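Heads up: the structure comes next, in structure tokens.
Complex shown without one protein chain; remaining protein chains in place.
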């Protein structure tokens, strides 16, 4: 399975604050944009997953800010699936302008899967096998790429 | 029926942009905050209305900006119900810091009522009589206050 | 002068609200994204304009909502410069998914030009001639296209 390509777009003016830099809360939103784009590229369309009755709330986020982004900048997010067992899922993120090894911001997020109606935890292995298989293959691909 | 009191709160830092002023889109959000507060004070709890299967989407907004607000300011929104027939509803807004006659911003919004499931228009007169009566009385109170 | 091409991107998940549709305030933000993209394509880079000491606040917005957008949709904004005299500027917007003649939303915005430091009105004709000329030419191109 191919690892999805990074996500990129320009900073929006309304994402800045009066320090003239991007407000720190927006990086959390960018991580979401990048995560859903990554899943989409891997063959998991999140609207379809919700239509299948499975939602994927965020259980935790973490973000460390190195340098500031400004209006006029274009950022790229390199998303990596770092954990997946069909019940829980973890991602890491590097946000940068030019050099992936010199990110403006690094982050992490954790997720679980819930039944959209009952809001009880579900295992994708039992209730969403097609998603489960993609997750397992993607994690293997990421781990193998990480070893290189 | 008493006319609900104005809504007031401090500007949040994340509501500013790199011009050092409140981003213009936030005034649209403040109109929503003030509108739902106004309805709540008039006896219409919007979460209960949604639980009753009626949603109230926005059909139009209009906003005219006179002077800028900044972080450190506290704003007040004077909301006025200007139209209501159980099918459509209109509000006007004055946003100011000290003097209601010298607002930073004036706005308007239009709304309709939909069945939450079918998303088809509903008439409150038939499907939400308790809300209809509050709306009619409130409009009369506002119109009578406007004549003074 | 060529009329800039429309602006397009997918809806973000965080732009939805609990009615399952895009929150109405985000269309105001999209109008800003589209306006700055339009200016950029016309040769006016807004960060450079700010660096030249000229800011362009919003004096008014107007938005009329026809149909709702949801997560999973990709929207396009067709921006049109409808007024420009170097002191004030107006735009209109059509937001649609497939058919420009059947927009989900139509909007308008008004702007003025201010000195970034004094916050006093400036005329681009005197203080930003290169921007003035682009504006005049673009308005002529839009008006000529509108007559076709």
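Per-chain numbering from 1; labels A, B and C assigned in written order.
Keep this in mind: a contact is a pair of C-beta atoms (placed from the backbone, for glycine too) under 8 Å apart; a residue touches a chain by one contact, two chains touch by 3 or more.
Everything quoted here is computed from the prediction, not taken from an experiment.
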item	value
Which displayed chains the hidden chain touches across the whole complex	A, B, C
Of A:32, A:45 or A:90, the one touching the omitted chain in the full complex	A:32
For chain C, residues in touch with the removed chain	13-14, 16-21, 23, 25, 70-71
Residues of chain A (touch criterion as defined above) contacting the omitted chain	19, 21, 24-26, 28-29, 32, 50, 55, 57-65, 68
Residues of chain B in contact with the chain not shown	9, 12-14, 29, 32-33, 36, 45-47, 70-72
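The rule is simple: only the chains that are shown with their structure count from here on.
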item	value
Innermost chain, taking as reference the mean of every protein Cα atom displayed	C
Euclidean distance of C-alpha centroids - chain B vs chain C, Å	26
Gap in Å, rounded to a whole number, between the CA centres of chain B and chain A	36
Chain centre separation in whole Å, for chain C relative to chain A (CA means)	30
Sequence positions of chain C contacting 2 or more other chains	29, 32
